[in-house]
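Every protein chain but one is kept in place in this view of the complex.
Chain IDs A, B and C follow the sequence of writing; residue 1 opens each chain.
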Amino acid sequence: MASKANNQNWREKLHEIIYEADTPAGKLFDVILLIVIVASILIVMLESIKGFGTRHYNILNWAEWIITILFSLEYVARIICVKKPFKYIFSFYGIIDFLSTVPKYISFFFGGIHALAALRALRLLRVFRILKLARYLGASKNLVNALKASKAKIFVFLFVVLIVSIILGTIMYMVEGEENGFTNIPKSVYWCIVTLTTVGFGDIAPQTPLGQFIASLVMILGYGIIAVPTGIVSAEYTSQKNKDTSVPDVNLNTQSCSNCSAGNHRDNAEYCYNCGYKLNHG
Amino acid sequence: MASKANNQNWREKLHEIIYEADTPAGKLFDVILLIVIVASILIVMLESIKGFGTRHYNILNWAEWIITILFSLEYVARIICVKKPFKYIFSFYGIIDFLSTVPKYISFFFGGIHALAALRALRLLRVFRILKLARYLGASKNLVNALKASKAKIFVFLFVVLIVSIILGTIMYMVEGEENGFTNIPKSVYWCIVTLTTVGFGDIAPQTPLGQFIASLVMILGYGIIAVPTGIVSAEYTSQKNKDTSVPDVNLNTQSCSNCSAGNHRDNAEYCYNCGYKLNHG
Amino acid sequence: MASKANNQNWREKLHEIIYEADTPAGKLFDVILLIVIVASILIVMLESIKGFGTRHYNILNWAEWIITILFSLEYVARIICVKKPFKYIFSFYGIIDFLSTVPKYISFFFGGIHALAALRALRLLRVFRILKLARYLGASKNLVNALKASKAKIFVFLFVVLIVSIILGTIMYMVEGEENGFTNIPKSVYWCIVTLTTVGFGDIAPQTPLGQFIASLVMILGYGIIAVPTGIVSAEYTSQKNKDTSVPDVNLNTQSCSNCSAGNHRDNAEYCYNCGYKLNHG
Partner (left out) sequence: MASKANNQNWREKLHEIIYEADTPAGKLFDVILLIVIVASILIVMLESIKGFGTRHYNILNWAEWIITILFSLEYVARIICVKKPFKYIFSFYGIIDFLSTVPKYISFFFGGIHALAALRALRLLRVFRILKLARYLGASKNLVNALKASKAKIFVFLFVVLIVSIILGTIMYMVEGEENGFTNIPKSVYWCIVTLTTVGFGDIAPQTPLGQFIASLVMILGYGIIAVPTGIVSAEYTSQKNKDTSVPDVNLNTQSCSNCSAGNHRDNAEYCYNCGYKLNHG
C-alpha cells in the first residue's frame, strides 16, 4: 500500500511537470518542448528544399529520429500520468500528439516504397506538429469571445462575398472571354475573389475597356466591404471589453486537474471546477 | 362550400410548407431548395469548363432539365398558394424565380441557332439563381441598419475616391505616357483605382522615377483612406448595437402572412403587421 | 434710383439662382452645371484615347468650345452677382472656375504650335474641372471633424511609415542587389512602400530566400500597422458622433450670403453669421 501511494505520488509529480508551468521543472519541460517543436518544423522545411534535403539527408534523418523518440516519450508520459487516459487520447491535443510521432515509424516500415506519393504527403503531415504550439496561445479570452459573438455575422458576410463573387465572375467571363485568361466560370470566380479581397495577383487581368470598368467597380466594392468585418469585430470587441471590466479580477494559474485535465484554475481553488476532484497544490 | 374550405385549407398548408420553416415539412422544403440551387450553380460552372462541358454534355443537359422543372413547379406552387399572386410575381423574389426557369425553355425553342452569342449569355443568366439564396441570409438587422445609416457617408467617400482617381490618373498619364502602358486617361484612372484600393495587379506599373514617386503617394493615400469607410461602419455599428440593447427583445419566427407574404412576425402575433390579415398558427 | 434698385434686384435674383439650391431655378442651374462638368471630364478622357481622339476631332472640339463658353458665362455671372468679387476670384472655387475656362482659349491663340508638350499638359489641366464637383460634396461634417482631429496622429503615422520604408528599402537593396531588380535605394524604398501598403504590384519581387524572409516581415508589419489609422479614425469618429448627439439639431440650408458668399445658414437666420449682412429670403 505504501508502494501504491509512492507510485501515486510519482505520477502526481510527473503530471505537475508536464501539465503545469508553475514549478521550475514544469517551466523547463515547457521550454524544451517548445524548442523541439520549432526544430521539428524547421527540419520538415529544410527537407523540402531541393539539394539541401538530399545533401544533408543523414543529419536530417538522425534529427528526425531523435525528435520522433522525444515526442513518443512525451506521448507515453502524458498517457501514464493522466487519470483518464482515453479522454486525453481522443482529445484534440491527444490526436495531435499521436500524429506527431506516427509518420516517421510508417516511413521506416514502408521505407522500401519510398517514392510513394501518399507516403511523401504523410511525411509532410509532420508539419502539423506546429499545432502543439496551440498550448502556448494562452487565454486571449476577450478576442475569442468577440470572434464567437460575431461568428454568425462573419458567416453571413462571407456568404454575401461568395454570392457576389459568383455573379461578378460570370459577368466577367461573358465580358472578357477565354482569350483574355477568363477561360471558365470557376477561374473567373477565382479572379473575382482575388480582386475583391484586394490581393490582386495579376496572373489574370482584364484587357477590354468594359472589363476594366467592371473590375474597377469590383475593387471599389471590395474596398468598401472590407469595412464590414472590421466594424463587426471592432464593435464586438469593444462590447466584450466593457463587459469584462464589470467582472471582478480573478487570478488564474496554469495548474491543471490530475483527474480530468481541465486547466486555468483560480489561485485559491481547492477543487476542480469541472469534475470536483481535489486539486493538489504542488 | 365545404369543398372551397377544403381547397382553402390545402392552399394554406402549401403556403406553410413553402414560405415558413417552423414545421418539419417546411424545413425539408427549404433544405431541398437549397440543394437544388447549389446544384444548379455548380452545373452552370461545370458547363463553362472547356472539355468537361462538351464531354459530359448529356448528363449536364439532363440535370439542367430536372432543375428547370423543379424550379417551374416551385414557381407555380408559390403563385397558387399566395393570396395576391401579382404582388409576388412582380416582387424581387418573384422575378428571380421566373428568371430561374425561363433560359432553359428559350434555349430549347431556339436550339437550332445554338451559336447565337445572346443565347449563350442568356444561358449564363441562370447563375443569378444564386440570388434565391438571399432568402436564407436571415435578419442581420444591425449590420443592414449600420450600412443604411452610413450609406450617405460611404457615397460621399466613393465620390471622393472617384475624383481623386480621375485627377491622379490624368497626372500619371502625363508623367508616364503611352510607352509605359498608360495608353489613355481611362486606363490611367483604372490603374489609379487598382492602386488606391491596394489591389495592385501589376499589369500596368510606373517605370519612371517620378511616376514611382507619385505612385508611392497614391498608395500611402489609399492606405490612409481605407480607414475612412472602416471607421464609419465601425462607429455606426457600435451605435446600432447600443441602440439595440435599449429595446426589449422580440422573438421573430419565419412565419409569413398568407395574404401579403410579409415575413418575420413576432411569436405572439395574431395579425399581420403589414396588412392586418389574420395569421394562422399552423 | 428705381433703376438701381431694379438692378440690385436683378443681381439678387441671379445670386439666388447660382449660389442657392432652394428655388426651382437654383436647382435647375445646379443640375445643368453638374451635367456640363461630367460631360467636360468625359471629353478630356475620350480625347486621350488614341484613334477615337483623332477620328472624332471635330465633334470633340465643338463640344469643348460649347463647354468652355458655358463655363465662361458662369464665371462672369458669378463675379457680377457677388458683392465682393475679388474675394470670390481669389477663393478656391474662383480659381478653379477660372482654370476651367482658360486652357481652351490659350490652345486657340497658340494653336499653331500644337505639338508643344506644355500645351498638351495645359489641355489636360481641364480635368481639374472635376474639382467643381466639390461644391456638391455637402456637409459630411462629422467625418471632416474626425479627420481633422486625427490629422496630427495620421501625420505621425505616415512619418513612421516613411522612416520604416527607407530603412527596410536600404536593407533590401543590400540583400537583393541590382541583379534582382532592386537597382538603387529609391527604387527599393518604392518597393517597400508598395509592399507595406499591401498593394504588391509584383513588377519587383525578392528572389533570394533571405530577401523573401525580410519581405515576409515587411508584409506582416504592413498588415499590422494598417490597424493604426483605422483605429484612430474609428475612435475619433465615434467620439465626434457622441459629441454630436449632445448638440441640438440645427437645420442648415443652401442659402448663401450675397455679401460675403458664406453658405450653410440656419433656416431661421436673419443675418449672415460671417459678416452680419442682412440675408434676403427669396
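As a convention for this text, a residue touches a chain if its C-beta (ideal position, glycine included) is under 8 Å from a C-beta of that chain, and two chains touch if they have at least 3 such contacts.
Everything quoted here is computed from the prediction, not taken from an experiment.
Chemist: From the listed residues C:25, C:125 or C:185, report the one that touches the chain absent from this view.
Modeler: Of the listed residues, the one touching the omitted chain is C:185.
Chemist: Residue by residue, what part of subunit B touches the chain that was omitted?
Modeler: Contact residues on subunit B toward the absent chain are 198-202, 230, 234.
Chemist: Name, in rising order, the residues on subunit A that touch the hidden chain in the full complex.
Modeler: Within subunit A, the residues touching the omitted chain are 41, 44-45, 48-50, 121, 124, 127-128, 130-131, 133-134, 137-138, 140, 142-143, 146-147, 154, 158, 161, 186-187, 189-190, 193-194, 196-203, 226, 229-230, 232-234, 236-238, 241.
Chemist: Touching the missing chain, which residues of subunit C?
Modeler: Its contact residues with the unshown chain are 152-153, 156-157, 159-160, 163, 166-167, 170, 173-174, 178, 183-186, 189, 195, 198-202, 205, 209, 212-213, 215-216, 219-220, 222-224, 226-228, 230-232, 234-235, 238-239.
Please note the rule applied: only the chains that are shown with their structure count from here on.
Chemist: Identify which chain pair among B-C or A-C reproduces the interface of A-B, meaning that over half of its contact pairs, matched by residue number, are the same.
Modeler: Answer for the repeat of A-B: B-C.
Chemist: State, to the nearest whole Å, the distance from the C-alpha centre of subunit B to the C-alpha centre of subunit C.
Modeler: Averaging C-alpha atoms per chain gives centres 33 Å apart.
Chemist: List the centre-to-centre spacing of subunit A and subunit C in whole Å, with centres computed as mean CA coordinates.
Modeler: 47
Chemist: Which residues belonging to subunit B are in contact with no fewer than two other chains?
Modeler: Subunit B, residues with two or more chain partners: 186, 189, 198-202, 226, 230, 232, 234, 238.
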